[in-house]
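The complex appears here minus one protein chain, its other protein chains still in place.
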Amino acid sequence: MSDTLRDKYEVVIGLEVHVQLTTQTKIFCGCSTEYGSSPNSHTCPVCLGLPGALPVLNRQVVENAIKAGLATNCNIAPRSIFARKNYFYPDLPKGYQISQFELPICEHGYLDIETEGRGKQRIGITRIHMEEDAGKLLHSDEAGVGSLVDLNRACTPLLEVVSEPDMRSSDEAIAYLKQLHQIVRYLDICNGNLEEGSFRCDANVSVRPYGQKEFGTRAELKNINSFRFIKEGIEYEVERQIELIEDGDKVVQETRLFDSDSGTTRSMRGKEEAHDYRYFPDPDLVPLVIKDDWITQVRGTMPELPQEKMQRFISDFELPGSVAEVLTAERNFAEYFEACTRLHKDARTCANWVMGDIQRMLNESGIDIEQIPVTPQMLCGILERIADNTISGKIGKQVFDLMWESSKSADAIIEERGLKQVTDTGAIEAMVDEVIAANPAQAQEFREGKDKLQGFFVGQVMKASRGKANPAMVNELLCKKLRS
Amino acid sequence: MELTDLTLHEMIRQLREGEITSVALTEASLARIDATDKNLNAFITICRDEAIEAARAADARLAQGDAPMLTGVPVALKDIFITEGIRTTCASKILASFIPPYDGTAVRKLKELGAVIVGKLNMDEFAMGSSNENSAHGPVRNPWNVDRVPGGSSGGSAACVAARQVPASLGTDTGGSIRQPASHCGVVGLKPTYGRVSRYGVVAFASSLDQVGPLARNVRDCGIMLQAVAGYDPADSTSVDTPVPDYLAGLEGGVKGMKIGLPQEYFVSGLDPEVKHAVDQVVEVYRSMGAEVVEVSLPHTRYAVSCYYLIATAEASSNLARYDGVRFGERVDPGKGLKDMYTATRSQGFGDEVKRRIMLGTYALSSGYYDAYYLKAQKVRTLIRNDFLAAFEEVDCILTPVAPTPAFALGDKTADPLQMYLSDIFTLSANLAGICGMSLPCGRAEDGLPIGFQLLGKPFAEADLLRTGYAYEQTQEWHTARPVI
Partner (left out) sequence: MADKITREEVEHVARLARLEFSPAEVDALTGQMDTILAHVEQLNELDTEGVEPTSHAVTLENAFRPDAVTHSIGVDKALKNAPLHADGCFGVPKVIE
């Protein structure tokens, strides 16, 4: 599609995100929420929807919802209620989903995002509500058995975060999603795993000619399981809708599935009937009343949020914004960095190491920072030895690699391997003399003004010392000797 | 006198004093069921082996001297109570072979107190009915006249006590389902305040109205049964955490100085003259015992049936969605896909009255009608509740008839659902208001059918109801009468 055509239309996106909460137990019963267990092993009368069973609300789910609400600038409702959403589906044991409809727990929030296109934008959050998840449908190859139902996931807690239709590009949608994702990870209320479905996104997408007041007809893209696919799905949908309108056709309000193989979306139309969910207050549950002291108490348990942390890193450690952003992307990573700054006064050096060698080794070994073999104490052991000239920066890298393998302290490794820097002037002088003597031609050229040979000589001396010579002293002595 | 003629408290005393054994009592109960139930059809399931085994264990405990309150007493449960390992059908075809993997809270409490469960009782399917004619297992008959209905929905629970198959039973009351059959069968039935007894493990009909309660031959026995099952249950979010008093301690306190209200709206046309006469007599008895009887007004009474049937059917339509042939129950699969399986399972599994109420409730909740029907009914419910709260500012309890007529004939009202619903007029307000109510025998119609009266009490004032009922009962012999079957 040509840019000029595309530029005639404004894109309007609203997002609904389902955040699976990492509580120990389900939202309305004491069954474990553990992922990956054998089918139906985490079930009981309540989550199986057996006759006579009744739901009782998990208090932790409420606290997690309050946290999410506070972190997204929502009002926490002093009184909220649960409602039943009635529909039949085999993964929905009771024939209704317990959710919130009127009076959700959080309303009227927002997130501030920044993208290249429109710069800073405030994206409204309409509401956040609590609900139970459905089970899983699997397909069977066995004759006579159509589909299989596993109810381990049934009744696990979800938050549904509904945004206003405030986003105007797929970039803004991704920025919003990434920020929300980062927040729930920081709050430690969701593992954030998109592929396992712990963080699921539905996107309502429409287009309208610039200047038109009314929104265009929207299509809902369902359950896309990566940030990249969300972007692709939105992009495809925008072009599809523009083409329809340009061809004089109408966009139909419908649910569409994204196909990651082809990068396209397809209609689910014809396979779903018009829904009438018949919401009404669930008489098995009682109103949820949240007083200010409870909110205050929950607020007290919340960590510093990514945006605040980033700002603080910039001002406290005098780091560039881009560096602070990388460091605060993940809470554990940021906390690792902060632990280092408490042990080693040069925050920039800490940042370089954390973003450099630590990140590199985490990537190479494929482990999480929680399992890292090099603690902040150990890493700072290296940084201290570099700072006090016991080792050079280059040797520091060697020590780091050995430390990753052995989990030994910097001092132990330096001692064991004899990596201590040579600072004895006599010893270095001897090596410098030897190198100059061995390379008379280069020495001559240097004296004639070829300054860049300095590097060659330093390299030769360092090689002779197996890296241990103090580079500053080597430089100083070389200058003195070569110019004399 | 036969063992089955003993009342619950007499059985408890004699078991403790070693005069009788639980095995003997249980065998007598089972024999009585065998002898009479062909005519009555009060039981859906008889737990012969389990009962005898429990009776033996009870006798052993009694011999050791550490037996809790109900040890060794045979009781029976409406088939709406979930019982682990014992078929629970709710009198529906759709649950014909459902064997639950757990016990509900009331059942667990009875077992912990040593009661011997002899069987599961017939009822209207999913507790929807006022005559016990809506059962997949056929109607229950009234022990006083087998051509008459026993009332419903806890028809089996009332008939089994009247026929002395067991000394006491548990039922549930959503709109009068304990009190009305108790009245029709000449026994005492008590619907506690909403939240007093756990609903966990009770198949739901209308969750905001359902309440578990006892039926027995006299007030004291009702108090004993209520004591057994009442109390806060963390497994039921709507159960109320307020202390359970000793219901028997104040039983003999009398009614002197008490204020009893007669709601003028309950004594209007349509009330059978024999019923009116019997209730008038009760009023005189209370006056003679020193109670002050005054008129009160419950102005929204005439709206209660409409309000009730909208709320109850709406909740039921959702509560009954789980009967889909997937995880339990009978499946009918025409082999044409999921939706047809659902539709066939439900259409063939549910009886006509259940389907009618699901339809009404689905309609009341559906798009465009919610505000006009369901929400409106919830607001009217507030008015009805306020009527009672205002009346209880003036009086200690309220006295009314239970049903407009004595038990009607089988088949009389089945063709006209609305007429059947209207017969619940005196009982269902208590469910809407969440208050407690009790039905006691107070007379006999010319054709010999029992007539009952109702006492309605303030929330959590079950002890007042029991005391008030007991005072009346001490002056009468209606509760000792024995039907011939």
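To keep things simple, chains are lettered A and B as they appear, and every chain counts its residues starting from 1.
Note that in this section a contact is a pair of C-beta atoms (placed from the backbone, for glycine too) under 8 Å apart; a residue touches a chain by one contact, two chains touch by 3 or more.
Quantities reported herein were computed from a predicted structural model and do not represent experimental measurements.
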Residue of B:324, B:387, B:424 or B:473 in touch with the missing chain, whole complex considered = B:324
Touching residue (missing chain; options A:153, A:200 or A:278) = A:278
Ask   = Of B:16, B:93 or B:356, which sits in contact with the chain we cannot see?
value = B:356
Remark   = Touch rule applied to chain B and the missing chain gives residues 97-102, 193-195, 208, 234, 237-238, 240, 300, 302-303, 305-307, 309-310, 317, 324-331, 333, 335, 337-344, 346-347, 350, 355-356, 358-360, 362-363, 366, 373, 375-383, 385, 417-418, 421, 431-435, 459
Message = Touching the absent chain: which residues on chain A qualify?
response = 23-25, 29-32, 38-45, 48, 56-62, 81, 88, 90, 137-140, 142, 145-151, 271, 273, 276, 278, 281, 283, 285-289
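In this section, only the chains that are shown with their structure count from here on.
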Task = Quick one: report the Å distance separating chain A from chain B, using the average Cα coordinate of each chain.
result = 57
Ask   = Which residues of chain B touch chain A in their complex?
value = 81-82, 88, 90, 95, 98, 100-102, 104, 199-204, 206-208, 234-238, 314-315, 317-318, 320-324, 326-328, 338, 342, 362, 365-367, 370, 374
Request  = Give every residue of chain A touching chain B within the complex, in rising order.
outcome  = 45, 48-57, 84, 86, 88, 90, 93-96, 146-147, 149, 151, 276, 278-280, 283-286
